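In what follows, a structure is listed as structure tokens, so that the remarks can point back to it.
Missing here is one protein chain; the remaining ones are kept as they sit in the complex.
Which chain is which? They are A, B and C, in the order written, and residues in each are numbered from 1.
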Amino acid sequence: MDSKSLTRVRTDLALEAKNSISEDNSAIKGVRVTEEKDCKNNINIIRMDVLNRNGAQIIGRPVGTYITMEVPNLAQPDNGSHREISKALAGQLRGLITDAYHWDTRIPKILVVGLGNRDATSDALGPKVISNLFITRHIVEYMGYEEVEGAFAVTSAIVPGVMAQTGMDTCEIISAVIKKTKPDLLIVLDALAARSIRRLNSTIQITDTGIHPGSGVGNDRKAITKKTMGIPVIAIGVPTVVDASTLIYDSVKRNNVEEPIQISEEFANMYVTSKDIDAIIKRMSFTISEGINICMGFEE
Amino acid sequence: MDSKSLTRVRTDLALEAKNSISEDNSAIKGVRVTEEKDCKNNINIIRMDVLNRNGAQIIGRPVGTYITMEVPNLAQPDNGSHREISKALAGQLRGLITDAYHWDTRIPKILVVGLGNRDATSDALGPKVISNLFITRHIVEYMGYEEVEGAFAVTSAIVPGVMAQTGMDTCEIISAVIKKTKPDLLIVLDALAARSIRRLNSTIQITDTGIHPGSGVGNDRKAITKKTMGIPVIAIGVPTVVDASTLIYDSVKRNNVEEPIQISEEFANMYVTSKDIDAIIKRMSFTISEGINICMGFEE
Amino acid sequence: MDSKSLTRVRTDLALEAKNSISEDNSAIKGVRVTEEKDCKNNINIIRMDVLNRNGAQIIGRPVGTYITMEVPNLAQPDNGSHREISKALAGQLRGLITDAYHWDTRIPKILVVGLGNRDATSDALGPKVISNLFITRHIVEYMGYEEVEGAFAVTSAIVPGVMAQTGMDTCEIISAVIKKTKPDLLIVLDALAARSIRRLNSTIQITDTGIHPGSGVGNDRKAITKKTMGIPVIAIGVPTVVDASTLIYDSVKRNNVEEPIQISEEFANMYVTSKDIDAIIKRMSFTISEGINICMGFEE
Partner (left out) sequence: MDSKSLTRVRTDLALEAKNSISEDNSAIKGVRVTEEKDCKNNINIIRMDVLNRNGAQIIGRPVGTYITMEVPNLAQPDNGSHREISKALAGQLRGLITDAYHWDTRIPKILVVGLGNRDATSDALGPKVISNLFITRHIVEYMGYEEVEGAFAVTSAIVPGVMAQTGMDTCEIISAVIKKTKPDLLIVLDALAARSIRRLNSTIQITDTGIHPGSGVGNDRKAITKKTMGIPVIAIGVPTVVDASTLIYDSVKRNNVEEPIQISEEFANMYVTSKDIDAIIKRMSFTISEGINICMGFEE
């Protein structure tokens, strides 16, 4: 048999997972949702706190904070709005970092990881963000902290590659580098899969729960979390694809088919993406890298 | 209203267009189909001749020859089978060129065009093939024909880019270059859209009818044919994507929905592609470029 | 014999050519040099007008205007100074265009050409600038001039590639596209060769004399000028390399060798470039593309 009944709809967005249970923001016990609109800049920020095991079980995501930035201009050519998106991202990111890592006198060391395959356009968001970051760890190591005075953090970065190219689990590489270089906090960047095409390239998810199995465009990931890495993990993701199976499932359902749906196995390695994904990824990765640079205190 | 009834299923493969009318190879008047299997190398070659206006109207393609090479190993890592695919392609291509261009003493000048967007992985097949071709026109111009003695043709090549990047119709650029450099024949390379996922990255279509509106991953193409260009045009294409709307239409139909299907406008700019399309494009473009090099007499 | 006496030192910078004759700005008849310093932004603009045949013969450059922008920050990471460089470039470019093309009611159509090999880092400046330009010709063609109201020009662009890849002279491709799409003016971008390492990546040359044989990193260029193209040609260039032979010649001379110098033929295809040329090209191409976008009225 070369087909299967689809039992679980795939999405990496916690907000979509919640909305597939209930669109009502106050209906789920153990989940608190607050919303903040910046109409001038067309930025909508939805903060979802999964407060306890009950909330976690219902929406199928770990306890923690999930910030969903709805930014319709993210994929559009920059008409001045991207700077505002970068600044809003910087603010949200700084909030989550401050909550996750309580330092005293020394500024923290942050390792930024660009997940994904740099050779596959829709999966290259992480590697492309890295290439525009302001990196300072080596400067501090060789010349001292005074060289980065006023910065929010000391930064290092790595693009670990994907398992088919390295033969190693991505989380093996990351945890090895953490053990050796001892950062205080991890930021992980990744291209995500959404359930709805409407979410593609117009949503940024920031969470302090890290990355979980099955996330991302590839399927070779193990969890990258505080538990597995030993330090706080903030994940930043943008959905760039929809799973082909998920798309078909939803489309068939929307056409009121009642019977169980058969989806061919041949869709297993297929995804749906935008026709001008190359230009979109270029713009989005720049805007996100600028957000991180601003958060780190390297730009204004 | 943000949805539409899909009236036409999209495919760039003439064989899929024919099969959607009738799977029976002898059933359509004015269309002749012959098949040739190379079991040893797992290559299946289906030649479809659209003989007259009747055949053309029924399957919705111009009169001409459509060669469909079914090559399941094309996207696989090379275990020795790619050389055989290159050779088979070279043979088919040489046949079509010989039919299209009747020369006498001088070897023909052939311009090869790599259509598509080099920055979008699934559309980059054409540009990537070009970068591996053996180019000789400038050698002949500066040093004479004796430098390419024994070659089948003198070659030049161009990657015109896509309209969003150039502001020009691709066919404007090509016809301008033809007028200036006076090649005898045009070979056009393009990534195609298939109807069936099963066809992706495992089919090569070679045709003497050129490229027609609506073909290719982008939608900014005008016809590139003998009529518009003034010289014979051979098109080589490999399907790398399926239109999202087509996929949904077929999936819903397959689940026996009877009512007219509503497909949201948001799918208009979306396509379905393989998760490891980057590595696949790299392999396929090399194999096809080698096929062209062999055809031109630069390799064996 | 595998060596030669170097008779001519190679530079694409007109200012270097002049200075090798005389460092005194008022000493050469038929050449007028004026200088303008913007100390705040660390930009020094030297305008050299070659007024007549006498001046042209002495410094070995055609009659016309050569603007040399000395911008030490050009290759540095952007600390805010790049916006000022873009604006200064926009102003100079607009001045030269206004002098070269006298229009009446309709805004001009400008074709921008990115010369060079996109696969060779130090030669990729032109292609990389193109990929960040705001292109509008197709919008105007399909939707009318009102879509670009307020713009300074309508833009199209092409990356013709290099002769080894296309088999065609670059100027053949450009003149073909001009004939077909009828722009009013040409802007040509190119990576240049300087004589002095001190000039690398810190100088922008803008000239209304176009591109002349022997210029650029490659050596396969014919002239791209108003005479050969039929429309005014503005060339923008940045030196990214020094010819290996030139470097050796100067170094030996500086060490007071009196005899004629023998420079081995093996240096003929060699050039000197900066170790971090990749990051430098990325920054410079962005700053220059922004300068062109500002000049065209698409940004402020």
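Throughout what follows, a contact is a pair of C-beta atoms (placed from the backbone, for glycine too) under 8 Å apart; a residue touches a chain by one contact, two chains touch by 3 or more.
For clarity, every value in this text was computed on a predicted model and none was experimentally measured.
Looking at the complex as a whole, the chain kept out of the display touches A, C. When you scan C:Val9, C:Val63, C:Ala120 or C:Ala151 for touch with the missing chain, the hit is C:Ala120.
Considering the full assembly, A:Thr155 is the residue among A:Thr68, A:Thr155 or A:Thr240 that touches the omitted chain. From the set C:Asp24, C:Asp78, C:Glu147 or C:Asp278, the residue in touch with the chain omitted from the display is C:Asp278, counting the whole complex. Considering the whole complex, the residue from A:Arg137, A:His212, A:Lys226 or A:Lys275 that touches the absent chain is A:Arg137. Although one chain is not drawn, its touching partners on chain C can still be listed: residues 117, 119-122, 164, 197-198, 217-218, 242, 244, 247-248, 251-252, 254-257, 259, 261-264, 266-267, 269-279, 282. Even with one chain removed from view, chain A keeps its contact list with that chain: residues 119, 130-131, 135-139, 154-161, 163-169, 172-173, 175-177, 179-181, 220.
Throughout what follows, only the chains that are shown with their structure count from here on.
If the chains shown are joined wherever they touch, the resulting network is a simple chain of contacts running from one end to the other without closing. At the interface between chain A and chain B, over half of the residue numbers involved are used by both copies, so each side presents largely the same positions. Averaging Cα atoms per chain gives one point for each, and the point farthest from that of chain A is the centre of C. Look at where the CA atoms of chain B average out and do the same for chain C: the two points lie 38 Å apart.
If you average the Cα atoms of chain A and of chain B, the two centres end up 37 Å apart. Of all residues in chain B, those that touch two or more other chains are 119, 164.
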